[in-house]
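Only one protein chain is missing from this complex, and each of the others stays in its spot.
Chain IDs A and B follow the sequence of writing; residue 1 opens each chain.
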Amino acid sequence: MSSNSDTQSEKDVEAVAASETVIETGDAESPGEKPTNSQINDRRGRMITAGLLATVVLAVIAILVSGIFQLTSRWLIVCPRDLPVNDPAPILWQDVLSQEPTSAKLGVPKMVASQAGFKSGQENSVPNKSGN
Amino acid sequence: MVESAWGWLIIAYLFLAGAGSGAFIAAVACELLAPDWSKALARAGSLAAGPLVAVGTACLVFDLEAGFWEPWRQIYLVGNLSSMISWGVLILSFFIPLALLYAAALNDIAFIGKIAKKYLIYIEMIGSFLAVATATYTGVLIAVVNGVPFWNTPLMPVLFLASAMSTGLAVAMIGAAIIDITTVKTLSNFALGHVIFLAVEALVLMLFVFMSLTRSTEAALSAGMLISGVLSPYFWGLVVILGIVAPFILSIIEYYEYGEMPKYLVVGADLLVLIGGMSLRALIIFSGAPPQVI
Partner (left out) sequence: MPRYGIAIDTTKCIGCHACRVACQNQNELRFDEAFNWIKSKDRGHFPAYGAEFIPVQCNHCENAPCQRVCPTGATYTTPEGVVLVNPKTCVGCKYCMEACPYKVRIIKHHEGIVEKCRFCIEMVREGGTPACVSTCPTQVRIFGDLDDPNSEISKFIAQHRAQPLRPDLGTRPKIFYKRS
């Protein structure tokens, strides 16, 4: 453990800040050793990098995790495929999307009525919209 | 999975605020308790804390809808002190400048750093209090929602604090490795810290899940989603194995093989803790099932 702190104290001495205030390390610094501009800039660069990089790393992790969730959830959530056979939804949706609005009279919409058969059994017996 | 009004921006905020406040606490602890060989970690923690919480708060602001497009509405945010969001705004408005001031003080940045250095102990005391407040208020914010039984437990702020401590230490260690790459060897001292924090987090998480199974039907449903349901791959894979078990084992090895572990494994363990922390926040938000009303 002591050898580590020795190497570290040497590094600390070399990388001391330019400002006149002394950093409170336990190691003695040789007075009169003026750090060069490159060392100040290097230290400042490292500090800024540390702060920025910590934020960037965490942002990357946040995006990574959200990406993992969103990409893999597709395989976990199963969409139901047991819709009823005569599901009128696609036909009605086409009706909604079509440009000219079909006149909405009471009764069954024309498009659905032409597709579905009714219990009265006759082929063309679409329920009479206005007189019945 | 449940349709939640809160999305990834809120989850990102919970993660960043937790990690930032935890990094601040780690920095203060190193500065006060172990000044010699942990200078780099104290400095890194202080440098990371302010920006992280600030970016998290920015995420919060982006998630606001009317409050984003008409920013002047945000002054109303402190209007209701029964709301944890109002408390959060107050806590964050004091914590973020203080964290940035602490970074300036520890790293001798600019004129203000030199002045702040004289009051270091006060910054540390008030800052630690605000950091713990930041880490726990996010848990309280979620816990007071008695509309979601899974969240409505006093263990929630405890879980958030435990997760904030372990992710904060991980951030501080990554930052320390950047500032001074030789400290990778002395970082092994902090492996014990990781072991302790991860053990506490695992314990609280286990307690949380167990208590949810008996608290109410909906809480049990949410816990079931995590343990064996649709969210279980994320829970076991990302949170438990990658986020707690793997870094725990790596940290134990790191502690015993003092200084002999390759750098990428030391930093890798920290990254895994962070991935686990983010996934945990996401899972908590996504598993919040509302009570059955009919």
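In this section, a contact is a pair of C-beta atoms (placed from the backbone, for glycine too) under 8 Å apart; a residue touches a chain by one contact, two chains touch by 3 or more.
The structure presented is a predicted model; accordingly, all values stated were derived computationally and were not measured.
All shown chains touched by the missing chain in the whole complex, by label: B. The hidden chain makes contact, of the residues B:32, B:58 or B:78, with B:78.
Mapped onto chain B, contacts with the missing chain fall at residues 4-6, 63-70, 73-74, 76-80, 82-86, 89, 141, 144-148, 288, 290-291, 293-294.
Everything below uses one rule, namely that only the chains that are shown with their structure count from here on.
We define each chain's centre as the mean of its Cα atoms; on that basis chain A and chain B are separated by 19 Å. The touching residues of chain B, counted against chain A in their complex, run 1, 8, 11-12, 15-16, 19, 23, 35-37, 39, 43-44, 47-48, 50-52, 55, 103, 107-109, 114, 117, 171, 174-176, 178-180, 182-183, 185-186, 230, 233-234, 238, 259, 271, 274-275, 278-279, 282, 286. Residues 4-5, 7-8, 11-12, 17, 19, 21, 23-27, 46-47, 49-55, 57-59, 61-62, 64-66, 68-69, 72-73, 76-77 of chain A are the ones touching chain B in the complex.
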